[in-house]
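Every protein chain except one is present and positioned as in the full complex.
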Amino acid sequence: MADLGVKIHELQLKNPVMLASGTCGFAEEINDFYDVSQLGGIFLKGTTPRNRDGNLYPRMAETPSGMLNAVGLQNKGIDFFIENIYPRIKDYNTPLIVNVNGSTVEEYIEVTEKVNELDKIPAIELNISCPNVKEGGMAFGVTCPGAEAVTREVRKAYKKTLIVKLSPNVTDVSEIARAVEGQGADSVSLVNTFVGMAIDAETRRPLLSTVTGGLSGPAIKPIALRMVWQVAKAVKIPVIGIGGIMNTADAIEFLLAGASAVQVGTALFKDPLIPLQIIKGINEYLEKYKMESVKQIIGGLQM
Amino acid sequence: MADLGVKIHELQLKNPVMLASGTCGFAEEINDFYDVSQLGGIFLKGTTPRNRDGNLYPRMAETPSGMLNAVGLQNKGIDFFIENIYPRIKDYNTPLIVNVNGSTVEEYIEVTEKVNELDKIPAIELNISCPNVKEGGMAFGVTCPGAEAVTREVRKAYKKTLIVKLSPNVTDVSEIARAVEGQGADSVSLVNTFVGMAIDAETRRPLLSTVTGGLSGPAIKPIALRMVWQVAKAVKIPVIGIGGIMNTADAIEFLLAGASAVQVGTALFKDPLIPLQIIKGINEYLEKYKMESVKQIIGGLQM
Amino acid sequence: MGKKLVSDFLVTENIALNKTNFLIRLASDIKLPSISPGQFVNIDINKSNEIFLRRPFSVFEVDYTNNLLSIIVKILGRGSKKLTEIQPGEKLSLIYPLGKHFTIPDKKDKILAVGGGSGLAPMLFLARESGLPPENVDIVIGARSVADLVDVDSYRKYGNIQFTTEDGSTGTKGFVTDHHLLKNEMGKYDKVYACGPDAMMKAVSSMAKKAGVFCEVSLENLMACGFGVCLCCIEPTVKGNLCVCTEGPVFNINDLKWQI
Partner (left out) sequence: MGKKLVSDFLVTENIALNKTNFLIRLASDIKLPSISPGQFVNIDINKSNEIFLRRPFSVFEVDYTNNLLSIIVKILGRGSKKLTEIQPGEKLSLIYPLGKHFTIPDKKDKILAVGGGSGLAPMLFLARESGLPPENVDIVIGARSVADLVDVDSYRKYGNIQFTTEDGSTGTKGFVTDHHLLKNEMGKYDKVYACGPDAMMKAVSSMAKKAGVFCEVSLENLMACGFGVCLCCIEPTVKGNLCVCTEGPVFNINDLKWQI
């Protein structure tokens, strides 16, 4: 067995394969299939200060090699999480990361301060890239000043590993990555979903209640991979690669492009066992090429 | 037969289904399959002032529901076109549009001035969005000042219909659209390809000689459709929709989102007959819903 | 752990019931867990460029001895079409068992099960599993025309099966709600169940509500995951937005926010 361990700032992962926020619930749903302690880490469903009902149905449309979602951060709020969910999941033997959301900087801080008190949450992922909410979310993530402002304030409120999740809906993602690095982010994760749209030609109506939604899945992989490669060259902090990862080869491509770890998202809907297959596959890959550690492939793209 | 005619500024099209630049050569290759006079129009392969060899092989990588290309505007230059190709194709009974490219504003003007003299070319498409060239191309298309500068100067040099082709690799495409409208563009076409990347996990090398390339095909359709919808709301000039159109429903979706016409690109590689099927399909759609003119569905999205 | 499974099934039969409905029988290598009427499976139809997500189908029959599970697929769009073209010998990946089942009737209950379109399978499964004497089970099946109906004779031993067709080509002419069991005898039932097109379920619910009878319906909201992680399949309820795939697909009509 090769050494699959990687580190994201102070966060030690047993392997680089994690689950993406919003695609694995609060970990329990995946634990219904297998022991989640095998995973590198789990990014929990996006959480806001208070209950959010999310957007109206329909929230989903299938697209070629992908899907659009317009969930809109439906969640019961951070207090409900702390009281009802956290106690049930906190002893899963894998890092659980809270995905922090808000409509204002104050709201981000409110969630962050509460999570800061939770012993078993070793890191947060600051979601400044959700395209499905009217206020906050992506609005912060598409300009440097916006991204800097949230990161700066949240950094003050948070003592553990701070990961900032970037939006791909920008002209130059490495500029945003450098901006949040400058404000003390310990890591960046990318990409969140691309803003897309679907129409029913027969009814002449949008397929999503919100008209536009977030595109995810293999369709976006080539763009996500390019962005991860650009950002990994632009910043010194570790990068977490996300976007359309469906199998071992995809995950390895992101590692080669410079990601220290990856998140599997939409692929879970096709098959929640994919992350385990990827962990096994990375190990086989390392053994095939006689490498001792997964660190040997991170950023290992040959030019 | 319903009326399929649409107008792009002074350009009268017999139907709204055209072929995208770089995916239909110089029309002759498609004419080998069928009489191209059935088409709404043909956007010829990107042309520069002088011969360009383009990028090194490999220039192509298949992706989920799409492909990356890194052709890099290989062409023999505008003079070669005028002397050798134009005489052979000029009498095709469908609008032939030259896709104008350059590394500098001066180069764009150079090509434009020469095309301005060609009787049988009723319009140009200003490509400020090619992601596969080191100089010019997309560099102009991702900022308002850049887009404005080229458009302004080319507008001075060109008397007929000026279509500006926009890049999707931006934070706010409607801003760029408004900028070129402000400088006298008669129409905008979008989208060009998304910058993407592909890696061979086994060889650990990029699959394209240029590392990154342009993503096209159905994978990008949801994003392209959203951008067309946004731009159609933002400008008064006609919008031409492009991106992953594979069938009648796709084309109708773009029209509903506000496009006055569409271009079919990568789909031609799968089946060069697709545009004819779409023309037939749009007619059937109009008859099914008892509409007399295709204009009745342009921008007809029900919200 | 192990409450839900992802595994490959072998297609053993694919029988055309009529032009648009197909019975597909699937064999599992591993022992099937207990599955109840109303629960569903999520199937990977990985046969075409255009189909990315799985498609949910209600379980129709389970044979625990031979580890067989069957579904009835009605052709609606691209995925269901492809699925009905599958050949015996091919494999299908299923995620199962998913969702909550119908409330199993009490010993002496009189029940009415109303099915239409793709909602037939769970209604027949329920009739069979109810454990009630057939005279306590009324089943009304609605269709556009006799050509849309499937042969359910083998289910007559589990209940009294009635038909309605919109064109009157067999059974009562009209919608299921035009059937006299619904129009005149709703009050006699202890439990009413419905599965099928939205409009049908709402009409049945409304009649059950008026009659003050317990009524459960099975919703077919669009799903991405089927096991509760994506929050795409939600239905507004008195308890807020609930996931149809985990808190449903079976709902008591009193919990729904339907205007009925």
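Each chain carries a letter (A, B and C) given by its place in the written order, and its residues are counted from 1.
We adopt the following convention: a contact is a pair of C-beta atoms (placed from the backbone, for glycine too) under 8 Å apart; a residue touches a chain by one contact, two chains touch by 3 or more.
Note that the structure is predicted; figures quoted are calculated from it, not measured.
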item: Contact with the hidden chain (one of B:Asp53, B:Glu83, B:Glu106 or B:Glu284); value: B:Asp53
item: Chain not shown: contacting residue from B:Pro122, B:Gly137, B:Gly217 or B:Gly258; value: B:Gly217
item: Residue among C:Val6, C:Leu23, C:Ile51 or C:Cys243 touching the omitted chain; value: C:Ile51
item: Selected residue (touches chain absent from view) among B:Met18, B:Leu39 or B:Met67; value: B:Met67
item: Those residues of subunit B which, in the complete complex, touch the missing chain; value: 22-25, 29-35, 45, 51, 53-54, 57-60, 62-67, 69, 71, 74, 217, 266, 268-273
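Just so it is clear, only the chains that are shown with their structure count from here on.
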item: Most distant chain from subunit C by Cα centroid; value: B
item: Central chain (distance from its CA mean to the mean of all protein CA atoms); value: A
item: Centre-of-Cα separation between subunit B and subunit A, whole angstrom; value: 34
item: Whole-Å gap separating subunit B and subunit C, where each centre is the average of the chain's CA atoms; value: 47
item: Residues of subunit B engaged with two or more neighbouring chains; value: 65, 218
item: Multi-partner residues of subunit C (each touching 2 or more other chains); value: 49
